[in-house]
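Missing here: one protein chain of the complex. Every other protein chain is in place.
As written, the chains take the letters A and B, and residue 1 is the first residue of each chain.
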Amino acid sequence: MIDRGTPRALIGAPIRRVEDHRLLTGRGRYVADVVLPGMLQAAFLRSLHAHARILSVHRAAAQLLPGVTAIATWDDLRDHARPIRAASRMTGYHATDFPPLAADKVRYVGEAIAVVAADTRYAAEDAVDRIGVDYEPLEPVGDPRTAMDDRGPLLHEAIGTNVLLTRAFSQGDVDTAFAGPAVVVGDRFWFHRHAAVAIENRACLADYEAGSGLLTLWSSTQVPGMIREALAEILGIPAHCIRVVAPDVGGGFGMKSALYPEEVTLCALSRRLGRPVKWVGDRREDLMTSTQAWDEQVEAELAVNPDGTIRGLRAKVIADVGAYSVHPWTASIEVIQVISFLPGPYRVPHYRGEAWGVATNKAPMGPYRGVGRPVSTFVMEALLDRAARRLGMDPVAMRRANLIRPEQIPYRSPSGIVWDSANFAETLERACQVAGYETLRADQRRDPSARRLTGVGVATYVELTGVGSAIPASPGADIATGTEGATVRVDPAGTVTAAFGLACHGQGHETSLAQVVAQELGVHLADVRVIHGDTGAGPVGSGTYASRSAVIGGGAAILASRAVREKALLIAAHRLEADVRDLELAGGVASVRGAPDRSLSLREIARCAYGGVKRLPKGMEPGLESTRFYDPYVGTASSATHIAMVEVDLDLCSVAVRRYVVVEDCGRLINPMIVEGQAIGGVAQGLGAALLEEIVYDGGGQLLTGSLMDYLVPSAAEMPTVEVTHLEHPSPSTLGGFKGAGEGGTIGAPGAIANAVADALAPLGIEIVELPITPERLFQLLPRA
Amino acid sequence: MKPPKFDYHAPPTVDEAIALLTRYGGEAKLLAGGQSLVPLLNFRLSRPAALIDLNRIPSLAYIREADGYVRLGAMTRQRTIEFSPVVRRRLPLLAEATAFVGHLPIRTRGTIGGSLAHADPSAEYPTTLTALGGEVVVRGPRGERTLQAGDLFQSYLATALGADEILVEVRFPAMPDGAGFAFEEFSRRHGDFAIVGIAAMVIGQGLSCTAARLATAGAGPLPVRLRGAEEILEREGLSAAAIEAAARRAAQLVDPPSDIHASADYRRNLTRVLTGRALRRAIARMGGA
Partner (left out) sequence: MSDTVLVRFTVNGQARQGHCEPRKLLVDFLREDLGLTGTHVGCEHGICGACTILIDGEAARSCLMFAVQADGAELGTVEGLMSDGKLHPLQEAFHEHHALQCGFCTPGMLLTALDLLRTNPEPTEAEIREGLAAVLCRCTGYEGIVKAVAAAAGTLRDAAETAPALLRRHPAP
């Protein structure tokens, strides 16, 4: 096992987490736990209609209830805030105006119309009950296909269309590729609407201090830096007067990376009232209003040669982006990633992907773990399996024939993404080995009369991670997602703080980034404290999302730590009258190589650093800290192969996942235990997406899955044991060699499980085109007994 | 999601609880385990003027065996039933059904009386009461009466209990020694409500069947006693063909709902499949196997 006392061994060690103690003993501090003097509690009046004009709001009766301090609508706040508007220079994109409280119109069930601030949440909800709203119902728009017809009802009249964005990528001549002798497989796939369902509901607490003009917003967010920038513009408060704090956050998964109307409303209300106001969302609000995901219909076709090699791929993707374009990602982020990444880790010489993002009267769509790639992987992996079945090839052989090979790196994909590494085939071979693929096939039960069939499904994917400034996380959006900073500071007592603009919400940054800093600086892990999630306490940054923290945060940590280490050694050399090249810094002690009695502790070095110029080398500035920023410029590529083994009960029409194997390449790992936890957690969400979870609206735009009794997330009993193997091929492009991780589980699992079910049902000629594969859907597909 | 205001009473006796029900004239709700009622209050789907808490009436929780019957006080916790040696010996079908009721923390608070009075047709206890021919004792201002399962459950979430009546006891005839039994259920996840469930008891020997009892969960607004399927077994015995015939008949005897989780056709299919599985398991247990 790793000797934890040896700093050199920290990166790559499965160090147990620093953050565990407070979380295990009930001493975590989530937004709901924060109490400020004079604090009011808020509740929202939310629209009962999916599409309606608001004629009037009657609040007199509610105002009279004991404990109610204030009730506000948009009219009361419009002098303090502007509508949320997600801007993008992308051609073919229309931004929407999203007032944090509805102005004249509501566009989804649950859209906030009024806010009540009261002594308790109980009293606030009593007041909400008493507020009357006169609606003029409008025809709701639920089907994106019909919504594309501009002669029908429009959500945003000023835009003049419900098609908020269109985009296309193409390479080569795909129509010619499909002509001529080729095997063509294709279908219309539907990956239905999903929700992230973090166990902690969204919450925020706004505290505007009138005396100083300072606003502090505590929020269960992944992106405090982005929220701060957005609020400055929306509220008209100078950014340096705004502090956004994400304390302990109970899961985010991308859903907590958007700016939400509640955050704006609470800030404006706190400013008006001169008191802190807190809102803790409940589960009903979460399912109705938190961003939703992955809802795309994909018509796709794959043309292959008789030897299985791909000739061409073309797809039309319609995304149901809901009622508004979320800030800052815009409504485009999901669907563009579907067509950007549809070719996956394969050589696709001719490609055309076209996308439409269509507004409907549903909650807005936003990023959720994997963003577009769970859908693209599901489709591409299904097409490959179908082509394999048509040609009588084993699905693994099909992939072998088409995966981009290491010698083809750097490889430019049809959408312009450049893959900097390609160990895809290795993940495939290794996964087959770990899963015992040959044996799985040999033992497979394929006789439908047995009423239980087994299936094996494979999915290989590549994801762009650690994206630097050259590649926009959301094309055309004016946000800086390509850089992060780190401030590493040694204080006069010799302890180290490392502050970041990241915002951890379960990934263990306090441990993994401490590992990087401790190793690079040359101190014990326990000597480093990581600070994150507070725009008032770290360098400028955006937050934690998009599998970027290890790469960009880790890179900045390396740069800052090295800078501090260098200065510390120069100071030590000066004090010890030694040549700096003869010194080493390990375990918090700088010593002369070969003469350990000639040494200085970091504490002593720090006291010199702050003690004044007399103690320092000539011309050296006092202090012992460094703030450095890192931009990897491009991105790097994490990849994996997933293999799922399922059992389908033809009588119950149920699917059980019996075994699950992941072989992933996330580059150099900082903490393999944390990476493995991320992979397995993602697989669980992917399993849920494939078999259990679906956000369902009825034709009138009413949400039918408004509780956890109807939106079904997997429990421990639905999950198999997940076997994770790491291949560590350091990234050639990033400082530190990290590739990033976090989203792989949801990218690979829906496709692997869908393919496994299709494989099980192949003897019956049944294909899988819709996720989730519910028992009801399976029942409709199977021949009646 | 916080509950609306209500008056709260926790009377120490059943008679005081009845008096309170009468006083509120139908606007009060009884609070037993709370596992079904409190979510409705939190969602503000239920807004009673008062809650009458039965949890402070210790005389309502007991398990007694006498004269071939097992009697359970209405406030007996599901968790107590789960671990009760009397239930395991005399009502093993009820013990097995209990394991399907949610999760252990829900069974810590949930009660048998509450479950029956709530009358969710997807729940396990109404179905088991129906299959075993149980009855409930109900007390009101005018005294006590007894209701058979078939008379208790009227419709979806509706029973024959009057607004001023309290279910005080549940009685089951002890299952005959050597009776085969099984509770089969299909749900989306472990611990969820049944999409369809089947409670089965089979009394017989070898391939002959003296008596069969079959009841459904989730296949309609009430638990359905599958008498037509029972008759096939009682008439034709316990061969594979008879079981198959009984299972097919069962599917014809139900008129299930459709909802976002399952269509009526799929529920009918499940009725057939689960009846077959329940019968096979029950038969294998006959004679104390």
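Simple rule for what comes next: contacts are C-beta pairs under 8 Å (C-beta built on N, C-alpha and C of every residue); 3 or more make two chains touch, one makes a residue touch a chain.
Computed from a predicted structure; not experimentally measured.
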| item | value |
| --- | --- |
| Absent-chain contact - pick from A:164, A:197 or A:691 | A:197 |
| Given B:79, B:213, B:267 or B:280, the one touching the chain that is not displayed | B:79 |
| Interface residues of chain A (partner: the chain not displayed) | 16-17, 19-30, 32-33, 122, 196-201, 248-251, 253, 280, 282-283, 505-508, 673-674, 676-677, 680-685, 707-709, 713, 715-719, 721-722, 745 |
| Residues belonging to chain B that touch the chain removed from view | 1-8, 10, 31, 34-35, 38-39, 41-43, 51, 53, 55, 79-80, 83-85, 102-106, 108-109, 189-191 |
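Just so we're on the same page, only the chains that are shown with their structure count from here on.
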| item | value |
| --- | --- |
| Contacting residues of chain A [partner chain B, same complex] | 121-122, 125-126, 129, 282-284, 651-654, 692, 696, 704-705, 707, 709-710, 712, 714-715, 717-718, 774-776, 779-780, 784-785 |
| Complex contacts: residues of chain B adjacent to chain A | 1-5, 43-44, 186, 188-193, 195, 260-263, 265-266, 269-270, 272-273 |
